[in-house]
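Yeah, one chain of the complex is gone here, protein chain that is, but the others are all in their spots.
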Amino acid sequence: MAVIRISNIKVGQVAAADVKDRSGRILLAAGTELTEKTIKTIKSWGVVEADIVGDTAEPEFGSEISEIDAEQLHRIELELSQRFRFLNRSHPFINELYEVCLRREVSAWESSNGL
Amino acid sequence: MVSSAGELVKNVDSVVSLPSIFTRINSLINNPDSNLVDIADIISEDPGLSVRLLKIANSAMFNFPSEIDTITRAITVIGTKQLRDLVLATQVISIFKNIEQDVIDMPAFWKHCIATGILARIFASLMREPNTEYYYLLGLLHEIGRLVMYMDIPELMAKAVSNSIESNVSLHQSELSVIGFDHAMVGAELMKAWNLPAPMSDAICYHHRPSLSLNYCDDSAIIHVSDLIVNALNLGTSGESDIPQLDEQAWESLELSQFVLSDAIEQLKYQYDEAVKLFLEED
Partner (left out) sequence: MSDIENKDELRQLRQRVNYLERINQQYISTLDTLNSLGDIHGNVKQKRSPQHIFSSTRQYICRLAHFDLTAFLMVNEDNNSFEIDDCVPLNAEPELQQLIDELINRGEFGWALNQNRICEPQLRLDGRRILLHVLASRTRIRGMFIGVLNETESVPSVMTLGLISAILYNSAYALESATLYKMVLEHNEKLETKVIARTQELNQAQQALKQSNEELEERVKLRTVELSSSNKKLIAEIERRKKIEDSLRESEEELIVARQLAERANYAKSDFLSKMSHELRTPLNAILGFSQVLELDEQILKSENGAYVDEIRTAGEHLLTLINEVLDLSKIEAGKIEVNMENINLGEVLRECYALINPMAQKKEVKLQALSEDIDKIFLYVDRTLIKQIFINLLSNAVKYNIENGEVEVKATGRDNKIEICVIDTGLGIREDRQEYMFQPFNRLGIDSSNIEGTGIGMVITKHLVLLMGGEIVFKSEYGSGTEFVLKFDPGFASFSPAKNKADKSHEIVHAIHSFTVLYVEDNRPNVRLVESILSKWPQITLKSAGSAEEGIELAASLKPDVIIMDINLPGMDGYEAVKILKNRADTALIPVIALSANAMQKSVKEGIEAGFERYLTKPLKVVELLKLLGNLTDQVLLE
């Protein structure tokens, strides 16, 4: 799984994730094989890079499922909650923000711990 | 004793003054006769700026598919109107660089501002704003007031900081209660002092309470939300230890779905490192 610049994408490769334009319009569903036409479409929408399945320059970066242990996760969450304490967690935007931050913290911790 | 933000700004030395190049570009742009060639000429007069500008045009911020090697091309890519704001952006940080740095962690501060600017620009683009550089500039300048305050009234700021921890309130609220005015107001006053257009000072003034802005609440809202997110992401620091409150109406006014968030943050990540390098590096 790797993110490659659109200019380097080849026919036959498979999208590892949904290919979206900047406003979120899904141009290509995950798992679809790239054809000449679809590559052209992706380009016409200004997509800069895409997540491609298969062997690439960059090595696999761990599994999707976090291998972080529960205790560490809890610690991260506590810290995050502390920082979010002025915010209304039930607001959809805040909630989404929290999730994103959590994921970032977790992957940051993972990468710093050589996962 | 400073009684208002305006006074504080006045007291600050002419250390902080706008570079002339900005004013010249501004008037050129306002001249309907002018074209980008004229503007390119002005820029070329400052080689440092030219190089900077080219680097920025070629950066992830603009993501142009092929290399830009001329100023005119750069201006074409960047956009003429947009250029003015971008030029100011490149200059602003230099203005404050000479200030002593033990009061505040300057790189961290500017990192926060750059990140806010980039995110504000991304949101503006999603909202079909033609001049996205304007929002970059706003993002960059929105916290400038705090810098001024740290420079000029450090003791009061320290009090405000400790008060915010004790009373468990955000820093800007503490500024208001301890000092009597907050950094947003100071920033707005600086904009005025620099004769920058009213929309700019208005947007900056209300970036913590966008709903209160009469005419430019959309701009304030963009900055407000961007600032909040950058705080959450912990990119640099503005002095706030925790994420300030969300003005929910502001979010609503953007008419954006919360699901654009992860994509926007992706793009921010994509542009951030390069932008930090470009804007903070030494001339």
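Residue numbering begins at 1 within each chain, and the chains themselves are lettered A and B in the order written.
Methods note: a contact is a pair of C-beta atoms (placed from the backbone, for glycine too) under 8 Å apart; a residue touches a chain by one contact, two chains touch by 3 or more.
Here the structure is a predicted model, which is why all the values come from computation and not from measurement.
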Interface partners of the hidden chain - shown chains only, full complex considered: A, B
Hidden-chain contact residue, picked from the options B:S44, B:T80 or B:T237: B:T80
Touching the absent chain when the full complex is considered, from B:N11, B:N63 or B:S94: B:N63
Contact set of subunit B toward the excluded chain (per top definition): 29, 31-36, 63-66, 73, 76, 79-81, 125, 127-132, 255
Residues of subunit A in contact with the chain not shown: 6-7, 21-23, 25, 27, 37, 40-41, 43-47
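Throughout what follows, only the chains that are shown with their structure count from here on.
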Euclidean distance of C-alpha centroids - subunit A vs subunit B, Å: 28
Contacting residues of subunit A [partner subunit B, same complex]: 7, 20, 22-24, 48, 82-88, 91-98, 100-101, 104
Complex interface listing, subunit B residues touching subunit A: 63, 65, 125-126, 170, 228-229, 232-233, 241-246, 248, 251, 257-263, 265, 267, 270
